[in-house]
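Notes follow the structure.
Yeah, one chain of the complex is gone here, protein chain that is, but the others are all in their spots.
First chain written, first letter: the chains are A and B, and each begins at residue 1.
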Amino acid sequence: MNIVRVSRLLALATLLVVARRTEAQQIAYAADLGAEMDSVSRASITREITLARDRGLPVEALVAKVREGRLKRANGLRIHVAVVALARRLDSARAGLGPNSTPEELAAGADAIAVGGDVSSLRTLRAATTRSVAAPVGTFAQLLASGVERARALTMVVNLLHRNATPAQLLALGNLVESDVVAGIRPDEAAAFRLRAIEGMSILSGDKVEVAAPAPVTQPPATQSQPPKRRP
Amino acid sequence: MSEDDVLMDRIADELRVFPHVDGEAKARLLVAVAAERERTRTLRERGWRWFTPRIAVVGLAAAAVLAVYLRTAPPASSPVERAPVAEARRPAATVAAYDASTADMAPRPIQLVFRAPSASQVRVVGDFNGWDKNQVPMARDSASGLWSATLMLRPGRHVYAFVVDDTLWMRDPRAERAPDADFGRPGSVLLVGKP
Partner (left out) sequence: MTRSLRLLTDHDGPPIRGESAASARNLLVREARNGDVRAFAALVDGYYARCLRFALHMLANRSDAEEAVQDTFIRVYRALPKYEEREAFEPWLFRILANRCRSAGAREKRRSQFVEYGDVPERGVHPGLDEAIVWREEIGRALAALPVEQREAFLMRHVEDLSYEDMSVATGAGVSALKMRVKRACDFLRVRLEETE
């Protein structure tokens, strides 16, 4: 046996294991995986987050999900299930928004998927603007969570994007509709009413409908990036 | 049939009614099962692929080195590990990605108040701080027993809660309830920014 070769392999294997362990420790620490969690769940959660990171998904959202579960005193299995489900939603969000999406965009996309959004709607939103879609996708998710029908919610957001609505205007629309629905107004009615109000106030930059050139899905997002719209 | 039997039948009939099954809960379970299957399969495949005599020798040697490493490695929560991890603890990416040129998206001060006269510590957690309970401690007003904190939040929908004495999860009694499909413990909704 070639001793040099074996030594090299030995060194490589050790390095890999050590690196992997350090990485697992970092994830466990960042996610506040306490020692009281059962070892199977602990290992499964760490592995799921590592795999997601290896696939290029942002780990912040997954780590935050673990912390949320820990604060809510969920058991290890339930946290594992939540992390797996979120990783799947992030995968779907990336399929719709493109591989170069920012973590905020993907988080908003995963929120939209959680409340009934689909990959094709995310593609449509990505194509509707060359700027960051974090706020538009977040608004779309908020409208869906408020009970607005998917096709209607999508049309509303896309139309507003074509009319150069700012991220803050989009987010305000989502907030107003949600408040209306909480107050007892029917979702579609609230959405139509608030949309008319926003258009009527001429707060959008000009009435001329300008259709932005659809951005290829693979194109990196524009530098302007908005904060994530959180889980409805 | 005696009266006793009738009573027991009535009790059993009532208890036999099936509860409503949440389809989403069932779906979540199947996702977990699929992940479990994937996990065991990967482990199995990896085991076979790596089990060759030469690698076994290398593995044994590596295990010896690893054993030494593990004995000298700091525990997971050691401060030595903190430095590289500290970045991941904060949702720093969202802050870094924020474009200050859109003035209407600027963070604005939001004061949260919570009444807990007997608490010795209250913190705010939410999606805005990655549910990290170490980020936003609240200050106590000893006269009123009220705890408060002022956060700088950007427009949008946020979900938050209070953590009392490091263990108790409390919703804000004055805010809308934010349902939670993952863990079944709702938070509170905070809507920032309307025209």
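Here is the rule we go by: a residue touches a chain if its C-beta (ideal position, glycine included) is under 8 Å from a C-beta of that chain, and two chains touch if they have at least 3 such contacts.
In this text, all values refer to a predicted model and were calculated from it rather than measured experimentally.
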By the document's definition of touch, the residue of A:Lys65, A:Arg78 or A:Arg94 touching the omitted chain is A:Arg78
Among B:Ile11, B:Ala106 or B:Ala139, the residue in touch with the chain that has been omitted: B:Ile11
For review purposes, identify every residue of subunit A that touches the missing chain, sorted by number. 73-75, 77-78, 81
Contact residues on subunit B toward the hidden chain run 4, 7-8, 10-12, 14-19, 21-22, 25-26, 28-30, 32-34, 36-37, 41, 168-173, 177, 184-185
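By definition in this document, only the chains that are shown with their structure count from here on.
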Approximately how many whole Å separate the CA-defined centres of subunit A and subunit B? 16
Could you list, by residue number, the parts of subunit A that touch subunit B in their complex? 1, 6, 9-10, 13-14, 17-18, 21-22, 25-26, 28-30, 44, 47-48, 58-60, 63-65, 67-69, 71-74, 77-82, 84-86, 88, 102-104, 114, 132, 135, 138, 142, 166-169, 171-172, 174-176, 178-179, 182, 198, 201, 203, 223-232
Mind pulling up the subunit B residues that touch subunit A in the complex? 28-29, 31-32, 35-36, 39, 54-55, 57-59, 61-62, 65-66, 69-70, 73, 76-77, 81-82, 84-85, 88-89, 91, 93-94, 97-99, 101-102, 104-105, 125, 127-128, 130-133, 154-159, 161, 163, 169, 176, 178, 180-185, 189, 191-195
